[in-house]
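For this depiction, one protein chain was excluded, whereas all remaining protein chains were kept in their positions.
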Amino acid sequence: MGLKRSGLSPALAALTTAAMTLPGISTIVKAGAVANEPKLSLQYTRYDEDSIPSGDAAPEAGDRDRYEIDVAQIEFLYPINGQWQLTGGFVYDDMSGSSPWFVRPTNADGTGDPLVVMSGATIDDTRYDFSLKADYFGEKFTISPSIGYSTEKDYKAVSGGVEVEYESPNKATSVRGGVAVSFDEIDPTQLAGVTRVNNEDKDNFSIFGGLTQVINKYTVIQTTLGVSHFDGFLSDPYKQVWVAGSILPDSRPGDRTQYTWATRLRRYSELLGSALHVDYRFYYDDWDVRSHTLDLGLHKVTESGWALDTSIRYYSQTQADFYEPFYRQARADGEYSSDYRLSPYGSFVFRLGLSESIGEWTVKVAAERYISDKSYSVQSVDVENPALLDYTAVTFGADYSF
Amino acid sequence: MGSPCELRLYANREQNAQQVANEAIAEINRLEKKYSRYRDDSVTTAINVSAGKKPGLEVDNETARLLDYAQVGYEQSDGLFDITSGILRKVWDFRSSRIPTQFEIEAVLPLIGWCHVEWVAPYLHLPFVGMEIDFGGYVKEYAADVAANICSQAGIAGGMVNLGGDICIIGPHPDGNGWKVGIRHPRNPNLPMSYVLLSSGGLASSGDYERFMLVDGVRYAHILNPKTGWPVKSLASASVYAEQCVVAGTSSTIAMLKGEDKGVQWLEDLGLPYICMNQEQEIYGTLKRVEGLE
Partner (left out) sequence: MKKIGMVVLLIAGNYLLGACSSVNPWERGILAKPEMAWTPDSLRWQLQEHIYFSKEGSSGGYGAGGGGCGCN
């Protein structure tokens, strides 16, 4: 039983229609809802990458300590009226540490295990990221335009996008879609004796569409398809490759098209008094990188204001077609990268979060541990990139609702 | 509105809640004044005073839409929901313990019938002197919808409006749980007959307990058939859930007027969740009940 729009009885349809014409009655079935009160969120994160193990580093590797990053985030959500809401965000990153520079074979003749050589000096950089998003909650549509600007010593990015969501009258189904663009400028810090590019551009255009469906009173599912295209300088200006004894710049194709299919499920368990989160993403791009990401989480909020969440994320990717840890011979297409990001591997993330709401305040603490290894990959990997990443991040945050 | 009213809102600042509540209450009071048949300055009185006079009265937009709604209710109920039936109150005095004579009833029946009313928006003409209309059968439910909508528009995400048992939910509690709403027991006003859990929409009840008299052990309630002028032997109460409280109210009123079997069939056909009690005090319906105790 229940109110089913599809098989609405004629009498109910007539009464409802007449009621809808009464002034002051909500004829607006809002696709979303404006937040109740302004909210300020602050968050600080200490992000710390594990050092490269000595066995994976070349003797001349330099500092094996990788990045430590302090991240401060501020977000301010401001409901303007019943239909408009603004969200302003600011991120400050302060990073220092060394970064993998290139990978070389143990022996000069191109044999032996790959060893990583780190960037000589400690890199220090700060990044400032500003973003502004508006949400308009209309009769049937929610429209959310956004803009962003990110700047650091050697990199600038300007981005913008718009998302639209339509909710069906029975509120069981909604359709989402959106487009976004980003224009990035790279101006690498130059280093004596190393050839680096000057002033390069990278443009991105992405588009997505998806469906959200309420399955029953405990379950909702969302699925999204996306395509993203990058054009321009997609190499890493600070990375190099070992090619038959020579050191050449990292050099990747001038464009890249990425395809994603992502599905998220939320299911509430009365037994556990918790929400079960399942997120899965399949990714494929024309550099031949394929990946699976599965994120499983359990979120519990108690009546006394405590919230606890724990989740585990599994990720596995294949390598880009031109990737090698090092190259015994030159490639005809001149494309080279030994970046661990394009290597085959798998990773796990373990997360734990705790928060408590006291009056208008919510205080939060969370930690996450990321570990990656060739053996975690879904398919077998012969040679592991020696620069694979492990890190720990600890987060403290507070929300204040006005 | 002559019955206990309750407005519950969640807001992070008391000041905000108070401001929104004041707006909502002002709107409820405005509607009460505008459509009260006891006030000389009300629209209802103006319409009733104009009865029998050509060319009738030009009404404002809000009144026009309420009259349109009454017409739809009349059509959909085969004439049972009739805002001209209020005049029966003049022959049925439920405080008197006296059953009117058939003669008395038949004397007012010619003044009843929405079909006689000439309604071509915005002009309303009651053709007979003494004819009356009464918005009381649905304006309270409408006021609950309006008040809830004012709160929603002001950004209140959680809250409820309760105008003497006619309920409109603004939104669930902040923890996402619905409001536990008690439904009055028709035979024991102090004891809810059951509880339901609501996160949105409206719930309205109609019953034989609001105005009635017992004469020789027989219950005569104000559920009066506008065609016969006599009380209908019906359910003890019918509570209906709909997206709008006004639709819930009209649906429960019509269910009561149709009598138990036809009334329940009407609610089933509407597809609206309901819960009712019959004269044998059996509780049944499609609206899901929850445990009462915390």
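The letters A and B name the chains in turn, as written, and every chain counts its residues from 1.
Keep in mind that, in the parts below, a residue touches a chain if its C-beta (ideal position, glycine included) is under 8 Å from a C-beta of that chain, and two chains touch if they have at least 3 such contacts.
Computed from a predicted model, the values in this text were never measured in an experiment.
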item: Residue of A:D50, A:E152 or A:E356 in touch with the missing chain, whole complex considered; value: A:E152
item: Contact with the hidden chain (one of A:Y78, A:Y268, A:Y376 or A:Y400); value: A:Y268
item: Residue touching the undisplayed chain, where the options are B:L198, B:I223, B:V247 or B:I275; value: B:L198
item: Candidate in contact with the missing chain, chosen from A:F208, A:F322 or A:Y336; value: A:F208
item: Positions on chain B contacted by the hidden chain, ascending; value: 169, 171-172, 175-178, 196-201, 241, 243, 273, 288
item: Residue numbers in chain A that touch the chain omitted from display; value: 2-4, 41, 43, 45, 47, 71, 73, 75, 89, 91, 95, 99, 125, 127, 129, 131, 146, 148-150, 152, 154-155, 157-159, 161, 163, 170-172, 176, 178-180, 182-184, 186, 202, 204, 206-208, 213-224, 226, 228, 236, 238-239, 258, 260-266, 268, 274-275, 278, 280-283, 285, 289, 291-294, 299-301, 307, 309, 315, 317, 320, 341-343, 347, 353, 355, 364, 366, 368, 370, 378-379, 389, 391, 393, 395, 397
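The working rule: only the chains that are shown with their structure count from here on.
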item: Rounded Å distance between chain A and chain B, as computed from the means of their C-alpha atoms; value: 53
item: Residues of chain A defined as touching chain B within the complex; value: 1-4, 7-9, 11-12, 14-26, 33-37, 79, 81-82, 301, 303, 360, 401-402
item: In the complex, chain B residues that touch chain A; value: 10-13, 16, 27, 61-62, 65-66, 68-69, 72-73, 75-76, 142, 145-146, 148-150, 152-158, 175, 242-244, 246-247, 250-251, 266, 269-273, 286
